[in-house]
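Note that one protein chain of the assembly has been removed; the remaining protein chains are unaltered in position.
On to chain A.
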Amino acid sequence: MGISIDKSILAIITTNQKIVPAGTNVFHCESQQEMFEITKNLEAILDGIAHALKDDLFIIVKH
C-alpha cells in the first residue's frame, strides 16, 4: 500500500487559455474533443473521477 491522496484536485483540463496553473497541473487543449480524450485518459491513469465545472473546464478529483 502506497500513500494515497484523498479529496484533492489532481488535474485541470481546459480549453480556456486564460486559466493558468496555480498549484495544480493544468492541461490546455485546442478543442473540446481533445479535452474529452485527455480527461478520459487522465481519469483512468489517476484513478479519479472527472467532473465538469463548466463546458470548457474539467477537473479530476480523487475521492
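Here is the rule we use: contacts are C-beta pairs under 8 Å (C-beta built on N, C-alpha and C of every residue); 3 or more make two chains touch, one makes a residue touch a chain; residues count from 1.
The criterion applied here is as follows: contacts and distances are computed from a predicted model.
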| item | value |
| --- | --- |
| Protein name as given in UniProt for the chain not displayed, "Ferritin/DPS protein domain-containing protein", "Peptidase M48 domain-containing protein", "ABC-2 type transport system ATP-binding protein" or "YIEGIA protein" | "YIEGIA protein" |
| Contact residue for the chain not shown (choose from A:A11, A:C29 or A:A50) | A:A50 |
| In chain A, positions touching the absent partner | 36, 39-40, 43-44, 47-52, 58, 63 |
